[in-house]
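Every protein chain of the complex appears in place save one, which is left out.
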Amino acid sequence: MQLLIEAIGFGIASGAVIALGAVGFSVQFGMSNVLNITYGALMTLGAYIGLFLIDRGISPWAALAIAGVVVGAASVAFNRGLLAPLVRRGTRAFAIVIVTVSAGVVLQYVIVVFAGPDAKSYGEQSGQTFHLLGMVLTASEVTIVVLAAALMLGLHLLLTRTTLGRAMRATASNRILAQSCGIATDRISDIAWMLSGMLCGAAGVALAITTVSFDFSLGAVFLIPMIAAAVLGGIGQPYGAMVGGLVVGVASELAAAFTNPAYREVVAFGILIVMLLVRPHGLFGAAWATRRLMA
Amino acid sequence: MGAWEYYLVVLLVYLGTDLLAAWGLNLEFGVTGVANLGYIVTIAAGAYAYVICTLGSPASAGGFQEYVGGFGLPFPVALAAGIVAGSVVGVLIGVTGLKRLRQDYQAIAMLVVSLMAATVVTADTPFLNGNAGLVILPQFAPLSDQDPEVQRWVYVGIVAAVCVLGYLVLRRFTTGPIGRTLRAVRDDEYAAAAIGKDIVVLRLVVQAAGGALGGASGALLVAFIGGWSPGAWAYVETLALLTAVIVGGMGNDRGVSVGTFLIAILILQGVQFLNDVPALKAIEGLLNRPALTQDLGWIVLGTLTILFIWFRPQGILPERRPKYGGIRG
Partner (left out) sequence: MGIHRWRLASPLALATALVLVACGGSQGATPPTQTGALNLGVIAPFTGPAAEFGTLLTAPCLAATDLINASGGVLGHQVNCTSIDDTGDPADAVPNVTRAIATTSNFDFAIGLESNTAATTVPLVNNAKIPFFTTNGLVSFTKNNFPYYYRVTPGDDANGAAFAVWAVQQGYKNAAIVFQNNIGSEGNLPGLNAAMPKLGGKVGINLTIPADSASYSSEVARVIAAKPDVLIWSADPQTTATFLANYKSLNNGVLPPMVTATDSLTPDFFNAVTKVVGVDYVTKQIWLVGSYFDQTTPAFNTYKNALLADAKTKDIAPVLSTVGPPAGAYDGINIMALAMIMAKTTVGSYYNSYILQVVSPKSGATVVGNYADGKAALAAGKSIQYVGVLGKPAFDQYHNSAGEFDANKFNADGSATQVGTISGSQVLQLLG
C-alpha cells in the first residue's frame, strides 16, 4: 500500500515532464497535421543547449527558458524550411513521417559529433525533499509539476479565450476556410510551431533535470511516451495531453513497482498501440482535430 | 582464401540478404503503402527461428545459453522455418495497420511494435538469451563436410539462388493483376474497396509475403555470421532499408535493387574507408573523437532520404506506370 501511494507520487512527477513535452507535440500535430518525429531530437537539442548554458553558470530555470526560445525558433525554421514546403507539394503522410524520422536521426548524430556520446549532467538539482500524503517529491519535481500545470492552464486560456487562440483553432480545423475569413494562417502556424517548440525545448531541459544524467538519446527515448500521452489525451487538447502524461507516468511507475522493472517502458508502448487501434481520437478528442485521424 | 576474396564473399552475402529485405519492405511500403517501420522484426524473427532450429537443446549445445526450442534440424528446414517465422511476424505487425488508420499513425504503431519486441527479448533472458544473444557453435554448418573455402562460395550461390526465388515471388506481387490491385489500394483505398477488392485480406497477404522475404534475409545472414543478438536489430536498421527503397525508387523492383547496392554496399562500406582520409583524421583530432565514420554514416543516410524526398521523390528508377501517386499524392 505504501509502495502504491509512493509509486503514484513518482508517476505524477515523471508524468508532469511527459505532459510538458506531450502538450507541445499535441499542439504542433493538431495545428500542422504532421506527425513530427524530429520533436524527440529537438528535445535533445534543448537539453544540450541547457547544458551549454548551465556549464557557463546560468541557473537551470533560466536555461530552461532560453533553451525553450531557441528550440522554438528552430522548430519554426524546421517547419518553414522543410515540412511546410513538402506539405504544400502534396507529399504523402508516410513520406513526411520518414522525413521527420530522418531529420531526427541527422540532428541526433550531429549532436553526437559535437558533444560526444558520453553521459552528461547538470549536476544534482533536486534539492529538498517534500512528503505529501505519503508521496515523496523533490523540490525540482514539485517545480516541474507546478510549471507544467501553469503552462497547461496558460495554453488552455490562450486557445479558448483569446482571438489568437480562436484563430489557431480555426486554422487547425480548416486552413482554407480560415484563410478566406481573413486569418493570416502562415503567421498563425508560425506561432503554433514557436509555442510547441518552446514547450519542446523546456521539456528537454526539464527531462535532463529529472533524469539527472542524460546522453544524446534522451529525446528519442522519451518521444514514444510523449506521443502516447498526446494520443491518449486527444490530439490538440492541452488538458488531454496533461492527463495523458499523468496516466502514462503513473502507469509506468506502477509497472516498475509491481512487475519486472525492465518492462516499465512497455506500458507506454502498450497504451499507444491500444489507443491507436481502439480509440485513435483519444479520450478527450476535440472535434476539430479528430476527423483526420482516419485515413 | 585471400582476405580480399573473403571480404568479397561477405559483401555478396550482405548484398543478397539486404536485397531480400529491401524487396520485402518495398512490397509492403512501396507497392502497398504500408509504412512498416517495424520491418526489422521480421528479419530478427527469421534469424532467431533459424538459430533455435539449427541448435540442439540448450543442454546439449553446452548449456551456456538459454533459449526455447532447440531442434537440431538441417539447414534447409531451418531456413524454411526462418521464412515462416518472418511471415508470421509480418502478419502480426500487419494487424496493427489493419484498421484504416492514417499512414503516419500506422508507421508509428509499427515502430512501437519494433521497440516492444526488442524490450521483451532483452528483458526475458530464458526466451532467446536476452542481450547476449545466441551463438551457433560450431559456426556455419550448412555444408559441414566441405572444405571451408569452397563452402563459402557455395553459400554465396545458395544466397543467390534464394534471391532468384525471392525475386520470382516478388514479381508475382508487383506485376500483373495482383500488382495493379495493390497499387490501386495504395493510391486510393476507398476506390479499391468500392470496386470490390478485399483490402484486409490483400494487406495481410502482402505482409506475409514481405515478412517471408525478411525472414529469409535474417535466416541466411545468421547462418553465415553465426551469431544474433538485439544489437543487430535496433529499430534504426529499418531506416537504412527505407533509404534504399526511397533512393532506388519506391515500387520499382530494379530501382530498389540499385538503391540497396548504393546504400548497403557503396555508402555504408564506403564511409568506413573514410577512416583513412587525412582530413577526417584532422577533424577527429580536433573534436577529440576517435571514430566519426559510423555517426557520419547515419547523417549521410538521413540527409540522402530527405534530399531524395525533396528533389526526386520517384527515386533513381521511377515506378513505371500511369502517374497517379507515389510519394506525392
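As written, the chain order gives the labels A and B, with residue 1 at the start of each chain.
Here, a contact is a pair of C-beta atoms (placed from the backbone, for glycine too) under 8 Å apart; a residue touches a chain by one contact, two chains touch by 3 or more.
Worth saying up front: this structure is predicted, and the values here are computed from it rather than measured.
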item: Chain not shown: contacting residue from B:95, B:232 or B:316; value: B:232
item: For chain B, residues in touch with the removed chain; value: 1-8, 10-12, 14, 62, 64-65, 119, 122-123, 125, 130-135, 137-140, 148-150, 153, 156-157, 160-161, 163-164, 167-168, 171, 175, 221, 224-229, 231-234, 253-254, 257, 269, 272, 275, 290-295
item: On chain A, residues whose C-beta touches the chain left out of the figure; value: 2-3, 6-7, 9-10, 13-14, 17-18, 117-119, 121, 123-124, 126, 129, 136, 138, 207, 210-215, 217-218, 221-222, 253-254, 256-257, 260-262, 264-265
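Keep in mind that, in the parts below, only the chains that are shown with their structure count from here on.
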item: Residues of chain A that touch chain B when the two form their complex; value: 35, 37, 82, 86, 89-99, 101-106, 108-110, 112-114, 116, 224, 227, 260, 262-263, 265-266, 269-270, 272-273, 276-277, 280, 292-295
item: Residues on chain B engaged by chain A in the complex (per definition of touch); value: 29, 33, 35, 37, 96, 99-109, 112-113, 115-116, 119-120, 122-123, 189, 236, 239, 242-243, 246, 287-289, 292, 295-296, 298-299, 301-303, 305-306, 309-310, 313, 325, 327-329
